[in-house]
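I'd like to ask you about the structure that follows.
As you look at this complex, bear in mind that one protein chain is not there, while each of the others sits in place.
Residue numbering begins at 1 within each chain, and the chains themselves are lettered A, B and C in the order written.
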Amino acid sequence: MATQLLMAKSPEEAVNNKTATAAFLAGGTEVNRLGSDIAVKADMLISLKKCSGLSDITEADGYITIGSMCTFQDLIESDTVPCYLKEAAHFMASRTKRNMATIGGNIASLRSDSYLIPTLMAVGAVLEMEGNNGSCRIGIAEYVDRSEADALITSVTVPKEIKVISRRFANTAQSHAVLTMSAALTEEGIWLDGAVKNVGLLHFCDLEKAFREDPDISEEAIIEMVRVCTGLHTADDMFGSDTYKRYLIAVTAYDLHKRLVGKEV
Amino acid sequence: MSKEILGQAVTRLDARDKAMGRIKYTDDLCDKGALVIRVLHSTVANGIVKKIDTSEAEKIPGVVRVFTCFDIKEKHYFPTAGHPWSTDPHHQDIADRLVMTDRPLFYGDDIGAVVAEDEVAAAQAIRVLEKSVEYEELPFVLDAQEAMKEGAPLLHEDFPNNVLTHTEIHMGSVEEAIKEPGLTKVEGWYHTQPVQHCHIENFICYAYGEGDRTVVVSSTQIPHIARRVIGQALGMDWGKFRVIKPYVGGGFGNKQDVLYEPLCAWISIQMGGRLVKLDVPREETFICNRIRHEIKYHITSWMRPDGSFAARTMKAWVNNGAYSSHGHAIAAKGLNAFPQLYPCDNIDGETWTVYTNRSVAGAMRGYGMPQASYAFECHAEDCARAMKMDPLEFRRKNLMPVGYYHAFSKNELYSDTFNQCFDKGAEIIGYYDKVKEYANQTGDIRRGIAVSTYWYNTAVYPIALETSSCRIVMNQDGSVQFQLGETEIGQGADTVAAQMISDTLGIPLDMVHPVSCQDTDVTPFGTGVYASRGTYTLGFSIKQTALLLKQKVLEAANQFTRMPVYNLDIVDGNIIRTTDGRKLMTIGELALEKLYTTEGSQHLTAESTYQIRSNAYSFGCCFAEVEVDIPMCRVRLLNIVNVHDCGQVINPMLASGQIHGGQSMGIGYALSEKLLWDAKTGKPLNNNLLDYKMSSFMDHPRLVADFVENYEPTSAYGTKGLGEPPVCPVAPAIRNAIGQATGLYINELPLSPHTLFREFTDAGLINDSFAE
Amino acid sequence: MYDIKALYEAESLDHAVRLLQEHPSAQILAGGSDVLVQVREGRRAGVELVSIYMLDELRGVSIDEEENIRIGSLTSFSHITNDPIIQKYINVLGEAVDMVGGPQIRAIGTIGGNTCNGVTSADSASTLMAWDAVMEVTGPEGVRRVPIKDWYIKAKVVDLRPAEIQTAILIPKESYEGCFGHYIKYSMRNALDIATTGCSVNVRLSEDKKTFDRVRIGYGVAAPVPVRAYTAEEFIQGKEITDENIKEFAETVLKDINPRDSWRAGRALRRHISVVMAERALRESISLAGGVVNG
Partner (left out) sequence: MDRQYKVVHCTINGKKVEQVVDVRASLTDMLRNDFRLTSVKKGCEVGECGACTVIINGEGFNSCIYLAVWAEGKDIWTLEGLTGPGGELSDIQQAFVDEGAIQCGFCTPGFIMTSWEIVNSGKEYTDDELRKALSGHLCRCTGYENIFRAVKKTMLRHLGKYDEAELVNSQGITEYPEPMPFK
């Protein structure tokens, strides 16, 4: 049980003290949540509340850089943050939670129902990390694949101008989402990323390829493609049946692609 | 019907909880978040408050609010005495007190109050405020006789010469009687001192809003009366208040006055019902609550050669302090007792209750009788010596005889109680041998032994309303809870009541549970405990209510056993058929059946009020044996034996405890206790437990208590009052014993080294060559 | 809760002295049975306190190398009463401090506090005065020794310089050897009381126990500070143990004491009691020393 609390004054101090059994404490909506075992397993919590320099939002040549300790509500109320990211932030329904939850915290949690990661992956966001050997930059996709536990996310950079649409499916606004999916229109074509509950954060490269190769591919084809896809490890659980999830992924992907490519409005 | 539960030394029902320390007194119940109130007291003995500058005090961190007497917009004058209210205006107590006054009449009067987060901030604020009060000081008077003289400062306009009340009694014709030849005249001045109750739990109360009402939790003897007085003091409907009385850490009469409940409630209301606590520090308990009346007596007797009284006169000046509180009742009780203790055909009695600029005198254990008993018994001893009679024989000859009937109170002495008590006490302490042994001693260390008695009755009929209400509720297992207006303040009222219910209802004691803490919203009306009324008055309503409940139980038993009610009884928790003694069912089975039966389910409960219209003499005596060290001017009490006739003793252990407590208070009253004021400023000098010499563990010998049990015919359980009587005879007994030892019979209390040195020096027992 | 502006807890004697230097207005808090009561009454409200209560190094009774009886200033009254050295050499001091207040007060109260408050009614003071005790004080300039007759300057004021702490009370060997004494506390009740007058007498008899080799008598509350009745001592020096001498000794004390008149007790009573106590304490001391009056 965490019996010690360190109020880190800088990212460096935070990282230096980050032992294997210590845990970072950002907004606290995840670490302090009943049922979360992070605080139980850790022997020390390193609070980032008083860390300097982690909560500014800046813009430079078409890109927005957001401090990892910015809260969801900071995003929503900021003038520079692009709308698509504000929408994703609104996926967190509770305003009081938005006042506490931080961007860095949500990313680091790597939850399979994450509010932001699908959108950030779709736009190819880049994270700045503070590790034991100084800071470095790493793409969100790469971070999702092998996040380095002891490093601290200090900021997230996203493109300002990009066409993105995100969808979130949950029973109620407060429930965990069975599927959160984002599609972005880039030069190479459409990027399709999503969070599937109890499966994980996925990059739908097969679907992307299918849409690129045949922009007019039918919905049925997409549905069939996903239905038989063996790489997708969905299962029956309280969030829905395996077939329902595959169907949902398929129709959502098709819908997002259609909206983005803009054949029919 | 088994009677043995009455008279059994049953353990107090709350003894275990008290021994475990889990009993909750007022301070233990109050939430830590309460704001603390400290009262701002007048530092002049008589004056007018012109201005109080609160700005400085309000700046002190932690001070939340400062009130002054000028915040009292509507002046509601209210009476504070714990007397039952009277709908007849002539009978109502004098309403002369305010929650805060701009006209302080004694050093310590309440002129303001501070509300703070903690007692440190409160005390800081008080110290600052005391320096920022602008008084118009007026001359003051501390002595009762001085206060009656022309030109003395007048305290209350409508009481010329500061005389609250002056009453007289006259029987036969003293003038004629003293013309009889061969009479011996004996005359004496007797003077008793002001003392204080010194209950170990100071007065404390807290108040908070609840709905549109105010709840006051207070350490009081009289919750129902307190509710009425708060209403009067704040000019609000009495129903707007609810008073709760938790366990009390001793009262002795001080908590029979309404003290700071009104001010506490008023402050809570001014602050929107905020929880506020008023905890009186010990120093203020001594001078800002109540004290015992200082009384001066002048008694004259004319004795016939055979030692009987031809005529007697008495005058008494009673120092009542700045406000009326109990008013003339204390003086009246003394005057009323004078012709009864030593009956005589020709009596003139006169007494004045006088206002002075001193702490307010109110009820204190004995209510004027410890003072009167001191005067009467000192005088009786003086008369016996004048007639060269043995003091005990003199008393046996002149005391109230068996069969004496007092028309006004309808009291009657049914048994030869004085002689029985004298005999028993004399035998225990070995009085007769010692009286001879200690006759005319010499030397520095001398011993003496003497006896004294007193007059006392029970409760206050016919002077005021005596009423008691009781509610008994039966549970499904046949056990009961009972509620009473008579409050438990340490004397054991709950336990005694439980024994009575167990006896009358016929169920074991462990099935009888008191609801000990009175709550005026729930507890049936009762005027609380005072005047040794507890056991006597609660007995009436208990017996009546228990019989009502028993009737309902037996009627239910008839329904289930088919036996007629007159052939049924409840014995030891069982329904018995009286014709053959067979046990038909247990009380538990009956209660369960009667509650849950689908034919005529009924919740077995009974409630009733009994208005007591009788009184009962409760006499007894005290034998004291002392050793006087003349050079050191010190008296050591070797032995003290009290024998009391309080009718049937319900619980010997609790009863002897009452006697021990009375003896202890009497010892302090006799030897060391006295409140002192500075004559120049009217400021109290010894208002703390170090300088006020209450008896400690090492100032007491073993205390012996015994009883003579004459069943009181007027009483529901044959009981008579016992709370106050034991205090009365102790001081005179000690005084008379010192007299026998040294030949010096001193008419002043306390008999402390100061007094003894002065008397011994005057009498030549001490003649220092080096005296200045 | 007490109205204390600040509390500094000393971990060692040096630390205590340093704290007193750093906070010149701070007062010393030992057992607190006087100081804390006065804080509550308002006389010392808002005071800064240096608490030395935890300094065990100032506790205990021992015989030092000069064969003085050394009593640590923080030794509580109850520990003095039960101490074997005290019981053996100066039992009267144990009896005297055993009359302070009640058992609980005697558990917290210290002899240092009792002698530093400069109060004439202090139960230990009259006996220490009668046994020529020496006060050892430690301060910034080191250790200083003050004979008790110079210790009391005036009512409530003792010879304690800024940042100094009384660390021990010494009874020289010459003062206690062959000496027997008795203390009488005259008070209005037998416990929880302060002395109206306190009288401590001790005697050293001649070899044949017939005459007084040395008599000393100390009083509390017979003057603004504890005093010795030197005239009476000189009178009886070397005299025979007879009733007349004892009586005259007792009355001679009046030449040295000057009790005041107050509501607590009148002057005439105090003078009378002082004489009676002198005689009784002397007689008790004589019998303790194995002497016989008119023997």
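One rule holds for everything that comes next: a residue touches a chain if its C-beta (ideal position, glycine included) is under 8 Å from a C-beta of that chain, and two chains touch if they have at least 3 such contacts.
All figures in this text were calculated on a predicted structure; none of them were measured in a lab.
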{"item": "Partners of the unshown chain among those that are drawn", "value": "B, C"}
{"item": "Contact partner of the left-out chain, one of B:Gln145, B:Thr605 or B:Asn688", "value": "B:Asn688"}
{"item": "Omitted-chain contact residue, chosen from B:Phe67, B:Phe140 or B:Phe252", "value": "B:Phe252"}
{"item": "Candidate in contact with the missing chain, chosen from C:Leu13, C:Ile63 or C:Ile108", "value": "C:Ile108"}
{"item": "Contact with the hidden chain (one of C:Leu13, C:Val37, C:Ile85 or C:Val146)", "value": "C:Val37"}
{"item": "Hidden partner chain, residues of subunit C it touches", "value": "1-4, 6-7, 9, 32-33, 36-37, 40-41, 51, 53-54, 78, 101-105, 107-108, 190-192"}
{"item": "Touch list for subunit B against the chain that is not drawn", "value": "9, 11-12, 14-16, 18-25, 27-28, 32, 61, 120, 197-202, 247-250, 252, 281-282, 428-430, 445, 489-492, 625, 627, 629, 636, 638-639, 652-654, 656-657, 660-665, 667, 688-690, 694, 696-698, 700-707"}
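Everything below uses one rule, namely that only the chains that are shown with their structure count from here on.
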{"item": "Partner chains shared by subunit A and subunit B (touch criterion as defined above)", "value": "none"}
{"item": "Length of the line joining the C-alpha centres of subunit B and subunit C, rounded to whole Å", "value": "43"}
{"item": "Contacts with two or more other chains, residues of subunit B listed in rising order", "value": "none"}
{"item": "Complex contact set, residues of subunit B against subunit C", "value": "118-120, 123-124, 127, 631-633, 672, 676, 678, 685-686, 689-691, 693, 695-699, 752-754, 757, 761, 766, 768-772"}
{"item": "In the complex, subunit C residues that touch subunit B", "value": "1-3, 40, 42, 45-46, 102, 186, 188-194, 196, 251, 254, 263-269, 271-273, 275-277"}
